[in-house]
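Report on the structure given below.
A protein chain is absent from this complex, but the other protein chains hold their places.
Note that the chains take the letters A and B in the order they are written out, and that residue 1 is the start of every chain.
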């Protein structure tokens, strides 16, 4: 990407050099809104809240100022343009052109897409990949699979096997886009402070009996800890890497109960199995996550979602992560959702953050330039390609 | 303030420019000791502990070095003067002159004062405001109200209504100073990890029965979780913003049980009511608090108390807060208690921290100067004036 964006003044010229030629693997993201957005709709996607509080604007945030600074030029506008002018130009260009510019500008070689959440009105993963000029892998959301099985009609006695079978089917080879990982949002549904062991069949049947009845009448989402654990282990049984939401997210979670440190018990159980655990987001608990990545060979980490949200502070977050995290266990993700701007900002901030850190380490003679090049490639793309064995070239 | 202090060399000239002309709203502070202080008395107020450990001095800390650097010149002393010389000059000038210099130097336009804690020997809020040249609002401390109701004599059956009535009376319009907010120290009394729901009348009566008896015999402070929750909801019923102690404080609390993240359940209950929740201090959990401020429209945050205490590191703390906190939800407070020095240092460090950050963002072209001016005004004064509707001009 970056050659053209740098020459267009879209990314800082200096500090990204080590990341410059690298087409990133975005190992966890979502798709973007297909249609137009008014100001309220745009501002609602510019926060993990439900929208700005009365008397305030989502533009008045680290993320909002980043949009005005870094996304405006990609729409042929001056940096720091006013929000309304930005949205006017955005509407004028239309969603397709806007998406193409931002996703193309992100310079990603592959996107691994979780399309199991609020996907109405979003581009399909395949369309997303086309706009980005990137290959596409699918991340299979375990709770969505379980809810689909429940809604298709299943008895409590059959529930456990049916979910396992459906997870196996949705992660089978030969599908398109290729399934590359499972994902759990246990953090949202019950918190990460649950017993991590695999529940027995009788326990599953009993829990399913209760939940299936409640779902039939009230539409209750899957929140039962026993069934969540059942789904988690169905995912682990596929042998594919298991992505786990941790840390920063929306208000459906208790943030402190999404602390990745709480996954230590699961990590102990999974360590002998060798199935990669991919801790997503982690912020503001990324130092604790980094410790897990150092002491358990199966644990990998990223600081997705935080990277686009915190603006230039992404540099600090990445640096804090790399205090303890082995460089071979760190990946890039944007966790972008809804706005194509987030795909651009994620990539841009990550390049600048990691690139800037590596430049600094070289400038202070802590790191040799050849190692900096190697680390940039590891974290930008190679670690992901090693862990996600099925990823399309 | 700053014009004169800058020219007097009392504040750094460069980085505070965006905050320079702004008279801050200090939305949470306490009053200062009216009389003279000897070295032991001064050192005891220069720490959140009971005083320095044997063989050490409170002056040997980020706060202590700040006093010698930034407060000494306001007493016509050279920067970095020795502690004893500082205290000699301080005694020579006398409490009234010293207080006038420090509070005047803080450059605050309004002080919202919690005067419900250890207020013996302190200036009244009105006197404090006069020394500061600032308008004054009162913060009504809910636990102090409940204890006063108990001590005035009340039956367990009447306790619940009596507390609610007294809270309503103390927050009524037309009082002087004007009541602008309620405040709870739930974090000290029971921890923030309690059930946040409103307790029922029977539950309150039963809990009151036990506590009133114990208080009559042993003077037990209000620590019963049911009665603390009752008080909290009596405060919420006034519709005034509710200040909550979180994070950094003295050793009566369990710090980890004062983590603002634990307030997520309360935030969910209050969100539909629209009553502002004002999370005080937050440090070292300010990144978690910032997340609450992003995802709940009612949540607002500051890093008071930490700002004067951590010395030049206030810049980092404020920067960490603004990673996720919407700029429209962040306020200034000093949480100064006892020493007028803390009022000056709070304001000085906050100006320098936020001003320095804004300068840096402009210098790196992340922010336009016009936006930096606007943000400085929002955080320095406008956010507080919007949230505290009753604040006197």
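Just so we're on the same page, a residue touches a chain if its C-beta (ideal position, glycine included) is under 8 Å from a C-beta of that chain, and two chains touch if they have at least 3 such contacts.
Keep in mind it's a predicted model, so treat the numbers as computed, not measured.
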Contact residue for the chain not shown (choose from B:263, B:310 or B:339): B:310
Selected residue (touches chain absent from view) among A:224, A:288 or A:359: A:288
Of A:240, A:298, A:331 or A:391, the one touching the omitted chain in the full complex: A:298
Chain B residues touching the omitted chain (full complex): 47-58, 60-62, 65-66, 69, 79-80, 248, 250-251, 254-256, 283-284, 306, 309-313, 317
Hidden partner interface residues of chain A, rising order: 259, 261-262, 264-265, 267-268, 287-288, 291-292, 294-298, 319-320, 322-329, 361, 364-368, 371, 375, 378, 386
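Quick note on the criterion: only the chains that are shown with their structure count from here on.
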Averaged-CA centre spacing for the pair chain B and chain A, given as whole angstrom: 37
